[in-house]
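Of the protein chains in this complex, one is absent; all others appear in place.
Chain naming follows the written order as A, B and C, and within any one chain the residues start at number 1.
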Amino acid sequence: MRHSSPLDLSGVFPPLTTPFNADESLAIDQLRENVAQYNRTLLAGYVVTGSTGEALFLTHEETERLWAEVRQAAPPEKILIAGTGAESTSQTIHLTNSAARLGYAAALVRTPHYFKSQMTPDALAEYFLRVADAARIPILIYSVPQFTGIAVEAPLVARLSEHPNIIGIKESSGNVQRIAEIVASVRAGFAVLVGSAATFYPSLAVGAAGGILALACALPNECVELYHAARSGEMQRAQQLQLSLLPAATSLVSRFGVSGLKYSLDRLGYYGGPARRPLLSLSESAKHEIDEVLAAFATRVISAR
Amino acid sequence: MRHSSPLDLSGVFPPLTTPFNADESLAIDQLRENVAQYNRTLLAGYVVTGSTGEALFLTHEETERLWAEVRQAAPPEKILIAGTGAESTSQTIHLTNSAARLGYAAALVRTPHYFKSQMTPDALAEYFLRVADAARIPILIYSVPQFTGIAVEAPLVARLSEHPNIIGIKESSGNVQRIAEIVASVRAGFAVLVGSAATFYPSLAVGAAGGILALACALPNECVELYHAARSGEMQRAQQLQLSLLPAATSLVSRFGVSGLKYSLDRLGYYGGPARRPLLSLSESAKHEIDEVLAAFATRVISAR
Amino acid sequence: MRHSSPLDLSGVFPPLTTPFNADESLAIDQLRENVAQYNRTLLAGYVVTGSTGEALFLTHEETERLWAEVRQAAPPEKILIAGTGAESTSQTIHLTNSAARLGYAAALVRTPHYFKSQMTPDALAEYFLRVADAARIPILIYSVPQFTGIAVEAPLVARLSEHPNIIGIKESSGNVQRIAEIVASVRAGFAVLVGSAATFYPSLAVGAAGGILALACALPNECVELYHAARSGEMQRAQQLQLSLLPAATSLVSRFGVSGLKYSLDRLGYYGGPARRPLLSLSESAKHEIDEVLAAFATRVISAR
Partner (left out) sequence: MRHSSPLDLSGVFPPLTTPFNADESLAIDQLRENVAQYNRTLLAGYVVTGSTGEALFLTHEETERLWAEVRQAAPPEKILIAGTGAESTSQTIHLTNSAARLGYAAALVRTPHYFKSQMTPDALAEYFLRVADAARIPILIYSVPQFTGIAVEAPLVARLSEHPNIIGIKESSGNVQRIAEIVASVRAGFAVLVGSAATFYPSLAVGAAGGILALACALPNECVELYHAARSGEMQRAQQLQLSLLPAATSLVSRFGVSGLKYSLDRLGYYGGPARRPLLSLSESAKHEIDEVLAAFATRVISAR
């Protein structure tokens, strides 16, 4: 049941968007084309059916279809991670092992969250330990309080990091102190991945191994560039790149959500397309704001080089 | 597509718990027995697959099975409401029309909530209007910020109440000012149901039509008694009953969640059974606290008579 | 040190605004005129230098001046309560005994709040017990989380209500469940006063003794009318009055703060005048909104009669 060969999760992973046609059906060809473009970058791998992939809007069948298609479209050196967290323990285990069967290297398991006040550290510990015991691939904890209202704090991560099948965490709150506390308390080799492009460099500075960044769907090379600047100790350059990425991180991802990111993809040569309802399409003013951010961003990145 | 015959939603509705066996499979016989007991009360009807019914832990097949079973077990005079809210608009419509086909009188539609910051009043309005347009039975808005992080405020409820197929709201925040603001702003005949036993009487005082109360699964007669005292203007008695229900509302429902309520059912002659994981079973100290609340509550209710 | 003669705090108290001249100096004549008008109502008494009195903008000398002036302007049957809460225990005791010396019947003592995370129930208990021990007049607890970030919960109130010199609480959160929990847990005779006009009637319904209502500065008769309707069991009328007061409570007090209330006073025949800086004067659109609320309110109250 346990996975023992080490998986190197350092680097940048985009949580892929899920392309839809105008009628909200899956746009498989466009997915393949997006992946083909990402294959030509230095991205470390892909997360499929994460939050940005609109996982909560997908049926079980659609989810498995997406996993299979990306598996086929990606070369073996790209690490594939499937988002498999559901509200019930049994459903999460079921999804995780489906992903394993389809050749995924690891699963990203979001905290259950509907019954917030019951999701105490003890309840979360039991949940993740049960899933880890039953999963045929290693799992990463996924803490995303802006969506779930639940944050996994360092003491719980430390406790879970002792399990051989729990190999990392995606921490998406943007709280750099929490990243530092997690880094300081987990076993060696446990991968702390940051899920917020706006705090990527400061998180790397305190010891994060990499990032699962929605922004990397739109700006993969720029995110990878920041990663390498930080890793190679080019502080000035890393700071400059981080500051230049801030408005994009804020507008494309945080303010306008999946719809904003998909619009940006359309502007940048990928397929974005519509988000599923109830997400609204972007207003004209939002489109204009993103256009300006992308323009200003382009200028700033160039001057930083 | 629209439903025009008026449905009287005043009174008390329990959101039924979903009985499970020890292996987490549906315990259908026990469900039937619980409903048979509730049939002998003055409850106005039942909500099936609401939050308390652990809707988010159920598969689509289980959900439809539960709807069919309760439909069969309940007499025609009990109003049946199905919880049908999903994250995507299309899935909510699909579930709502399944419930219609199975003979449900109305659907309770929770706010989508995962992408919280995108769930603006405009996005929620479009969501509920689309669902209402497509639904073959009338719908109620379900606002439960303690689980979703999203509250539907009075101006939006007023706007939605203009749609002929949106006939009411379950407002579960416990915020009595919000109940009053909604009552003051919706069209006549729109049913404001409170989803919090701890504020049932003050909510009725400002004009709520009734309640969908998890506590009514455990204490149906006492909740109905409070409803009638409030309606018939017995202020002293209503106040006393409300204060006596407070500790039960807090312990059985708010503090210990579905597990606490199910434990109480087991103590009170219904079938409670286990909750699905990741919900934990109750600790011994929690059981003890509930036992004490039930004992003290029994004493207080008696002295109030 | 203890005060034993009982003080009946039922009814409606306005927390008086502090009139300033255009140069921000105290406008004593206008204060006297306001009090003279309030003397002709059925208000139970006055709170001086509460939050609405801009207590935190006043020097020690100004505070004592205001206490002396209102003492002189008010007839003996009006109960006078002084706001005396400071951040340090010693300063609060000092102010409370100054108010006692100037003839005040009781002191309203706000929770210290700057060091929020340190203000545990134990720290607050020690604070209030020390102040109560040292005070020459009885004190009321003042819990106003919208300003302080600190709420005093029922178990702590129950504990403090055992002290003979702590005779009541002003609970301003608008949380009716909390009011009910406090009523259910304190000793008999302990006065629970609500500090939110928007939830006045539902709070009275669950057992509050009265209210300290900023709205009563502008609309004293209407607040008193609601109080008497609720007390005499006229449910329909109380509900109607409460709903009619909602927009005024929201606009005049919650949305636009002291500046909004002072503007309303100017419109209603009292002296409002400017608030002290950094409070801004009202925008034209805010003034217009208040004008409309006052107009609509007038109409609705009349039709309710």
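Convention: a contact is a pair of C-beta atoms (placed from the backbone, for glycine too) under 8 Å apart; a residue touches a chain by one contact, two chains touch by 3 or more.
What you see is a predicted model; the values in this text were computed from it and never measured.
Across the whole complex, the hidden chain's contacts among the shown chains comprise A, C. Touch with the chain omitted from the figure is made, among A:A106, A:A198 or A:L261, by A:A198.
From the options A:A36, A:A68 or A:A184, the residue with contact to the chain not on display is A:A184. Listed here are the chain A residues that touch the chain not shown: 174-177, 180-181, 183-184, 196, 198-199, 201-203, 205-207, 233, 235, 238-239, 242-243, 246, 250. Residues 24, 51, 56-57, 59, 87-91, 112, 114-120, 122-124, 126-127, 130, 146-147, 149, 254-255, 257-259, 276-280 are the ones on chain C that touch the missing chain.
Here, only the chains that are shown with their structure count from here on.
If each chain is drawn as a node and touching chains are joined, the picture is a simple open line. The distance from the centre of chain A to the centre of chain B, with each centre set as the mean of the Cα atoms, comes to 35 Å.
Residues of chain B in contact with two or more other chains: none.
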